[in-house]
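Reviewing the structure listed below.
Missing here: one protein chain of the complex. Every other protein chain is in place.
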Amino acid sequence: MRIGILTGGGDCPGLNAVIRGIVRSSGEGYEIYGVLNGWKGMLSKDVMKLDNEDVEGIHILGGTILGTARVNPFKREEDRMLLEKNFKELGFDALIAIGGDDTLSVAAKLSSLGYPVVGVPKTIDNDVSNTDYTFGFHTAVNVGADAIDRLHSTAKSHQRVMIVELMGREAGWITIEAGLAAGAHLILIPEFPMTINEIVTYVNRRMKKNRYMIIAVAEGFKPTELEEVVADKSTIDAFGHIRLGGVAHYLAEIIEQKTGYETRSVVLGHLLRGGTPTAFDRILGTRYGVEAMNLVKKRDFGRMVALKGNEIISIPLEYGVATKKLVPFEYYKLAQIFFD
Amino acid sequence: MRIGILTGGGDCPGLNAVIRGIVRSSGEGYEIYGVLNGWKGMLSKDVMKLDNEDVEGIHILGGTILGTARVNPFKREEDRMLLEKNFKELGFDALIAIGGDDTLSVAAKLSSLGYPVVGVPKTIDNDVSNTDYTFGFHTAVNVGADAIDRLHSTAKSHQRVMIVELMGREAGWITIEAGLAAGAHLILIPEFPMTINEIVTYVNRRMKKNRYMIIAVAEGFKPTELEEVVADKSTIDAFGHIRLGGVAHYLAEIIEQKTGYETRSVVLGHLLRGGTPTAFDRILGTRYGVEAMNLVKKRDFGRMVALKGNEIISIPLEYGVATKKLVPFEYYKLAQIFFD
Amino acid sequence: MRIGILTGGGDCPGLNAVIRGIVRSSGEGYEIYGVLNGWKGMLSKDVMKLDNEDVEGIHILGGTILGTARVNPFKREEDRMLLEKNFKELGFDALIAIGGDDTLSVAAKLSSLGYPVVGVPKTIDNDVSNTDYTFGFHTAVNVGADAIDRLHSTAKSHQRVMIVELMGREAGWITIEAGLAAGAHLILIPEFPMTINEIVTYVNRRMKKNRYMIIAVAEGFKPTELEEVVADKSTIDAFGHIRLGGVAHYLAEIIEQKTGYETRSVVLGHLLRGGTPTAFDRILGTRYGVEAMNLVKKRDFGRMVALKGNEIISIPLEYGVATKKLVPFEYYKLAQIFFD
Partner (left out) sequence: MRIGILTGGGDCPGLNAVIRGIVRSSGEGYEIYGVLNGWKGMLSKDVMKLDNEDVEGIHILGGTILGTARVNPFKREEDRMLLEKNFKELGFDALIAIGGDDTLSVAAKLSSLGYPVVGVPKTIDNDVSNTDYTFGFHTAVNVGADAIDRLHSTAKSHQRVMIVELMGREAGWITIEAGLAAGAHLILIPEFPMTINEIVTYVNRRMKKNRYMIIAVAEGFKPTELEEVVADKSTIDAFGHIRLGGVAHYLAEIIEQKTGYETRSVVLGHLLRGGTPTAFDRILGTRYGVEAMNLVKKRDFGRMVALKGNEIISIPLEYGVATKKLVPFEYYKLAQIFFD
């Protein structure tokens, strides 16, 4: 049997562990082909055979050895037809698609057209419904917490407000967990807007008492009164967000201006995505890969793997892409205990 | 209300996050007292008041600011009486005990005598039943995996067999997870004995093909035929285990002798316990602490906190200490895929 | 004897090791007083006594326990007079000033007025003349190299150009060393300007061949033709530099526009300053502190400590602040070997 694998969307620590898990657990009678650069490789038929030697040691590497791209073959009819044609010509008996919303929604459509597809959820933001955690998330949180740890000493020595921007357009998971872990004194996430005045009140209270402050903010956070205070509309992008790297810089300026305390900003950006996965993410990726191969062997198609407690389970492909898992109020309340 | 906290048994990264979580979430009307050195401090009435300032920043430190000891006041009747007397004299309206089997069994007994006690499970070995993970475990696995990562390059350059011993007397969790994460080529844990001959077969197969090999072994692993091959009984301790640091050295000697391949051993020991907790463990400790305080506030005594999926729940104190959670065969089978 | 210590200017990993080194080596007959927030504390007479207990374990912490500020008491005559008055009133028999250009030039002036002063050079940029290395520099290079390591996998997976901005307004030491260590494919530093066209040529050559590229750029780097290409003068600050976080963003935009390759930027900024010093920096700080105290004991004032090879020596205070140590052409040529 010929099995294809592809990785789509943004890269994420743990992708290579999934690939290795699939290849190593395939065994006799299965030939694994890596499709290069996500769905793009299905359109150009760029594939490479993957043997045990090819995946030796890759689980400790960030990124994906298969490359990735953000191409959706269902956007244009010709692409969709080409995809179906190539699926057949490549002779794939199954395809394992590893990716986020976009990649998995393509997988779900292919599946509904009768193709034998299995999905592996991938999002560094941890916002996939019906799975406890996605790989890469813990690594991002660790890198973020480690960065915030480092910033404490500088903020303290200089008696500054320090604003750290982390990833998260719609879901604030990375920001709230890194902020909680590293003792940020205020955490701002998209799910729970706050006015500039409220933020300023927190800053004044903390600075008077403790003389330094760390604020963790998700890139997608918008102050409630954004519309009014931001005069220059060019700093707001198509989604109504302040531009990348924008929230932290914007808040730093307005806080310094309104409180008089020296304020600096740091944007972690791509740093959170890269590098060696934590042990947790390597194992989660490995288990996802093994279970995906297992579904293929059982010919249990149209499903994706997921984590429930300590167990790897599988759910229908559509369940994972249905709705985003956002930070619930209960969890935010926990974080609030440490705002001060 | 006066609330006591104590930490007992071996130290574990994340203990200080629990303490901080309790203190920070206590709020108005609650005075928190740290009891020094576990149950020992209850016998000597060594306590210190804990305010928000005392727990500032401690969640990133390993160990426990309260100190710990392995004293069981139910072993001697006088101690038990002294414990009860001091509990009253200290005027505690509740006591939160953070510890493993031993500490929690004392807590359970106190509770059955009618004292208002709440438990927080602590074991670096992750072998507590009815909770998905305990804090400290992920840190230990990360440190272990990082060490094994480092050993790959030396083993490869010298074409050696390298044996790494990790913690785990009865449960092989740390060893199997660190071994899986770091790509060990054979994993030996107490739950699944193996004969020396089987081990030698793995070594010969791998070395012929790949010229170097990493074996992860738990301190409590015993080769099946131990009795016969170990001539010198003094190397076996009271539990029938090879002495600390013993398994790795013993295996290194016998493997080198039987296969002719140069073999070295490394014992990670206390390195796995110490140091800064991972973000995951800081958060888990924090959530446990907050929930323990919550149980106190609700006067829901005789219970311990636990993790189920993403949720912090509580269960009766006895449930946690009832049986050890060992590595199940299903999980070991997953690891076996990567033995080669 | 009463000895004052102060730390001035930007914070730097290793400052606390210097402080501990001074206190621990002072011995009988010496009382050490920490002056808070640099020269500012001399004006407000904010001092705290430092004993062995106060410096226990601080050598592994970033920042400075004494706080820091950028105040120069020689700027205003009243301040200068107040400084001299307070020096006498505090009864200091010697003052150890730990800081960069600015702090040490104040120390040199005080010394020329006859005050017993000793200097310890501090610059994360490593641009002090007459000393091989300053503490904090290795830590910054390590953090920078580690960040670039992480970015390789993302850049590769997405076939991108990734531009990383590191500290260095005038001296490119951090950028060239982190870039060399982490295998950047082009290194841009203030000492060696390059035209946009040259940069674009490097990008095209590398991307055609290897499909991803990492560029390390110092914040103070200016493309040769800056004046012409930058239409909007508001992006250039008083020093003629592109604004903080500006070079990387500016280059990313212009490279993407001129080459068509997807290009992203990351600004490391304050991340490089914070956190636990490397072993090298802890030792260098410690040795500097011990030698500074030694100079005080020998009453060898008007001097600063320095590193020559493996030896700690001392030189006249003016020598250190005379000229900046820039990256020489010889060293840049070495880096060029790896441009590709």
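First chain written, first letter: the chains are A, B and C, and each begins at residue 1.
Just so we're on the same page, contacts are C-beta pairs under 8 Å (C-beta built on N, C-alpha and C of every residue); 3 or more make two chains touch, one makes a residue touch a chain.
These numbers were taken from a predicted model, which means no experiment stands behind them.
Of the chains on view, those touched by the hidden chain across the whole complex are B, C. Looking at B:162, B:184, B:203 or B:295, the residue that reaches the missing chain in the full complex is B:162.
Within the whole complex, the absent chain has one touching residue among B:83, B:143, B:251 or B:335, and that is B:143. Check B:91, B:114 or B:269 against the missing chain and you find that the one touching it is B:269. The omitted chain makes contact with just one of the residues C:254, C:283 or C:315: C:283. Summarising the interface, chain C meets the missing chain with residues 24-25, 52, 57, 59-60, 132-133, 138, 141-142, 144-145, 149, 152, 177-178, 180-183, 278-280, 282-283, 286-287, 290, 308-310, 334, 337-338, 340. Those residues of chain B that touch the chain absent from the view are 7, 10-11, 13, 15, 37, 61-64, 67-69, 143, 147, 149-154, 156-159, 162, 245, 249, 264, 266-267, 269-271, 273-275.
Definition applied: only the chains that are shown with their structure count from here on.
Chains that touch both chain A and chain C: there are none. Of all residue numbers seen at the chain A-chain B contact, over half occur in both copies; the interface is built from largely matching residues.
Relative to chain C, the chain whose mean Cα position lies farthest away is B. Spacing of chain A relative to chain C, judged by their CA centroids, is 34 angstrom.
Look at where the CA atoms of chain B average out and do the same for chain C: the two points lie 42 Å apart. Taking each chain's centre as the mean of its C-alpha atoms, chain A lies 30 Å from chain B.
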